[in-house]
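For this view, one protein chain was removed and the others were kept in their places.
Order of writing sets the labels: A, B, C, D and E. Residues in every chain begin at 1.
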Amino acid sequence: MSSILNIVNADNVLKLIKEGKRLDGRNLDEFRNLEIKTGVIPSAAGSAWVKLGNTEIIAGIKFAVGSPYPDSPDEGSMSLNLELTGISSPDFFTGPPQIDAIEYGRVADRALRSSEFIDFKKLSIVSGEKVFVIFIDCIAINADGNLIDATEFAALAALLNTKIPILDENNNIGKELSSDSLPIDLNKIPLSITFEKIDNKILIDPTEEEEFTSNTRFSLGLIKDTIVSCQKSKGGSFSEDEINIMIDLAIKKYDSIIKIIKSLI
Amino acid sequence: MSSILNIVNADNVLKLIKEGKRLDGRNLDEFRNLEIKTGVIPSAAGSAWVKLGNTEIIAGIKFAVGSPYPDSPDEGSMSLNLELTGISSPDFFTGPPQIDAIEYGRVADRALRSSEFIDFKKLSIVSGEKVFVIFIDCIAINADGNLIDATEFAALAALLNTKIPILDENNNIGKELSSDSLPIDLNKIPLSITFEKIDNKILIDPTEEEEFTSNTRFSLGLIKDTIVSCQKSKGGSFSEDEINIMIDLAIKKYDSIIKIIKSLI
Amino acid sequence: MSSILNIVNADNVLKLIKEGKRLDGRNLDEFRNLEIKTGVIPSAAGSAWVKLGNTEIIAGIKFAVGSPYPDSPDEGSMSLNLELTGISSPDFFTGPPQIDAIEYGRVADRALRSSEFIDFKKLSIVSGEKVFVIFIDCIAINADGNLIDATEFAALAALLNTKIPILDENNNIGKELSSDSLPIDLNKIPLSITFEKIDNKILIDPTEEEEFTSNTRFSLGLIKDTIVSCQKSKGGSFSEDEINIMIDLAIKKYDSIIKIIKSLI
Amino acid sequence: MTRLDNRQIDQLRPINIKLGVVKSADGSCYLEWGRNIVIATVHGPKPMFPKHLADSTKAVIDYRYRMAPFSVSDRKNPVPGKRDKEISLVSGFALEKAIDLEQFPNTVIDINSIILSADAGTRAAALTAASLACADAGLPMKGLVSAVASGRANGEFVLDLTKDEEDTFDAVDTAIGVLMPQNEIVLMQMDGFVNQKDWKKIISVGVKGAEKVYELQKKAILEKYPLEGDLQ
Amino acid sequence: MTRLDNRQIDQLRPINIKLGVVKSADGSCYLEWGRNIVIATVHGPKPMFPKHLADSTKAVIDYRYRMAPFSVSDRKNPVPGKRDKEISLVSGFALEKAIDLEQFPNTVIDINSIILSADAGTRAAALTAASLACADAGLPMKGLVSAVASGRANGEFVLDLTKDEEDTFDAVDTAIGVLMPQNEIVLMQMDGFVNQKDWKKIISVGVKGAEKVYELQKKAILEKYPLEGDLQ
Partner (left out) sequence: MTRLDNRQIDQLRPINIKLGVVKSADGSCYLEWGRNIVIATVHGPKPMFPKHLADSTKAVIDYRYRMAPFSVSDRKNPVPGKRDKEISLVSGFALEKAIDLEQFPNTVIDINSIILSADAGTRAAALTAASLACADAGLPMKGLVSAVASGRANGEFVLDLTKDEEDTFDAVDTAIGVLMPQNEIVLMQMDGFVNQKDWKKIISVGVKGAEKVYELQKKAILEKYPLEGDLQ
């Protein structure tokens, strides 16, 4: 992060991109290798360890019992939190969440939330009083670009791997997990797909060097060809055409990645 | 605030004050022009926009349902908060309240509170359990001196303009406002009147330049000739005689200002 | 704290220690004079003012009514907090607790807690719902070394001096104290005994100069010859033999100090 | 087909702009947009402290979006939350291309927008006002950021949704900020559930809507600076 | 007419002062005032960090008023609240005229007062003790700040109210700090409901009460510094 290496490499990234090439040899529209292991954390109700190239994120799920929101008295809720700590970079501080972690976490959260792939109505315990709250905690282990998508994939994989805890007689979370999975609609699994623009070329799944070189980011959340969320970020701009191109590209990518995610179930 | 302009002007303020004059031509015991608009914020239960010379404060009222204090189980309560943010000055930080905002807000709050012009006993909902809490949030839009009085006037005007919300079946705040005003005793409306001392001259309603030049402040809260609060501030001192003079001066000023406030009802 | 005096004195401390001597003339295994006054704070339910040489700590006890922990529904609880503020040193900040205060407070707290000398089962009010919470607030008035032991002694003395408040009809803390002392087992009173190592010599009850000179600390919590807690701290090391020697030394010291503590009852 | 508030589907709510309202600021803008009320101020450029946050090649924008506690239905805690921080971040980014920041290396430009009253579309209103406050401050503008929300409500593609429309069952809401007259998209945030074809339509509605906002922005600038208006 | 605690209406509670009680501080004061107990310490002057907070013409006073968690009826949260911060601010101001700050440009003087036990009048007790701690620190004093509360309880104008008197139905409470022997008012805070004539009387009672506090302060200084006492 922000190391001298990035500055040196920015030059190389830029030179290659002019020829439509990338430092790691990928095509502009090619994702890095995606590896996912689930059930890696025995203490969690669900967990996943995602490697997207050299970027690594661990997601763990815990349940709590909370009050429902007044406008949805019969629905559980969820909360996604991304931690960028000193583990993954000397520049990340331990302490209050910094702005990058807030943005990345919120973009990943919106993709999951808007898709409505979890049926929160089935996570009510006592109508109007007690519901399940799903805590999705994501921790960056190695930061090499595209933390948004890696976070979203890790959260997804962990949720798909989750078992709901057994409640005790007072409707509190017990020590054991049941055999029940989360009420998930497998036809509505949302993916986050992130682009950067360098020298007017759009590239997918950026590395840290590419992010450092680029000044324009676009993230989409989608289910097949249904769009559920988006975020334009950083100081550059896109034309309407470029937005449309990225929409089409993201839709094309959905199938290959969702296959990897669904293979975990 | 603390701009080079203030330093330059301090000299001029000082020169003029020796002749009993002020930079803006006012007499020492003269308030700036006071303009108040109420009902300016559709989302608030009451609101006011105060212009005192170039100083501008917006106050907005919201209600919440809370628990009463143990020693007054049948009384509602109120909380005044002043925000000095980057909006009104590059020197005000967004974030935790800084010491000026705390002091000004507390001085204004004490004037309102000690006067007992609101009958909090009529703001109980369920005895000992639920009461109305009145939140008075004041935001400085332009800071040109005497934020204490401007804040107090804005809070007052907003309270006089407030309608109590309708409660829903569970005694929670509903979306609509009733036609009921706050239970206010119009004979007990307190005003804050603030003085600064420059070169042993007492002046009323200081501008920012005057505040910058002065090292001694005195604020009074009063209802006609009844005193309800006071605050001496900054590093200078007053004689007992000077205090008595300011008390008399404040009482003289009460009528003209209360007329403006009451004209809003 | 961290004054130039400490740097100068470090040299002298070191020279003397080579001859087995200390700057204040004590033997290596000798505590400073310990004076304790109890009942010094009329507003507290129990209090003590401890002077250990020039180190002075005031401890005050307050009760609150709280919920029991889920795994001990019939037990009260306690919380020890040490404040190192600007009162005792220009280097202690007022504000969030700094790391030294956290460590010293936790070491003192563990000695008290592990000893189980307070019968928390007798501090239940309504089984599973309401229990007494004992707040032990310790404030450093003068910091001249060994704040850990002085804090623990002050907390102990205050607890031994404490009267339980009378509850009102709603089981809230009333204004008056009863004549009931805390349910304390006088055979289980734990003492904290702290050592530093300088030039391979072990010394007990260090002054601030000695702490500044030393890079290795060891604190024991014990009841006669029963060990209830320990903490090794700072950047140096001990051999297993040295640990054993300190255990024996601490046990030897227990009687003389517990006599002073018990004389307060 | 008209809407709950009788607007056409591609019609903006009434927008009322006044520049230079805050005397102590270098630039400012008061903006009413339907029931939204925003004030934006600009202070700077001024030297950046602490210095290690400065950029030696250009001015840094420090944009803060805030909601007054009384601007929403239930009183909002005045401490900025994650949503406020995220909106501040991406809105600050959106302003970067509108100002010639290279003219002021090692400085910071403080831009503050406060929502006094909220009724959907507050980030767009705040950004639109902030862009005008920058112009009012005499900053060297390359263009204006014109922002608006577009989306779907009750089966219609509509411009500039109200809170009631945001709460419909099929609502899609896309906030779009466009650098004008260059017509470049500098802000875009969306929540919803919509097929790609429809969403592209929504974006198109939004971009066209931003042009309407731009016309109003230009008009407001020309009103205050009749002789200098070089943005038309 | 005497009071609940049998005092005359213009009589102070018993005050007990001891200087130099905190060995590590440059100056200190232990003060019992009725059931109030305060310790005040002074550290400095010392260089101010960070430097941009320093004043190149004089020393800056950093005064902190704190209440021990166990000093009041219900345990007080140790995190300073708005009341603590306000009292710290105005009390620090009150000390400025008592010390020749111009002798120490670019420095800070840390003054800390902690209330160990509270029974009304704590800000006055803390300020009185702080002023003595400054003298004990050998700072160049122009005078002492002598503080006390005066007010009304049960229809009487009384000096130095207790908590019980503060809680009477017609209570008025005015904290007054006077720079002595100059007789200048440097602190004044009031809450109540009282006509101007009566309040002027209360102020007068307070100023006279401060003189009584000053006599006790002088005595305490002379006890510790019998030869150097130039404040009588």
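Everything that follows uses one rule, which is that contacts are C-beta pairs under 8 Å (C-beta built on N, C-alpha and C of every residue); 3 or more make two chains touch, one makes a residue touch a chain.
Since this is a predicted model, take the numbers as computed values, not measurements.
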item	value
Contact set of the excluded chain (shown chains only)	A, C
Among C:Asn12, C:Ser67 or C:Asn244, the residue in touch with the chain that has been omitted	C:Asn244
Contacting the left-out chain in the complete assembly, out of C:Asn6, C:Ser114 or C:Ser181	C:Ser114
Of A:Ile58, A:Leu123, A:Leu147 or A:Leu182, the residue in touch with the unshown chain	A:Ile58
Residues of chain A in contact with the chain not shown	1, 40-45, 47, 54, 56, 58, 60-62, 64, 81, 83, 85-90, 94-95, 135, 137, 139, 141-144, 173, 175
Touch residues of chain C, complete complex, unshown partner	97, 99, 102-103, 105-106, 110, 113-116, 218, 222, 225-240, 243-244, 247-248, 251
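The working rule: only the chains that are shown with their structure count from here on.
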item	value
Shortest chain-hopping distance from chain A out to chain E	3
Clusters that remain linked by touching, chain B excluded: A, D | C, E
item	value
Chain centroid nearest the full-protein CA centroid	B
Far-end chain from chain A, centres as C-alpha averages	E
Inter-chain centre distance, chain A versus chain C - centres from mean C-alpha coordinates, in Å	48
Approximate Å spacing (C-alpha centroids) for the pair chain C, chain E	32
Intercentroid distance (Cα basis), chain D paired with chain A, Å	27
Touch-based graph of the chains, sorted into line, ring, star, complete or other	line
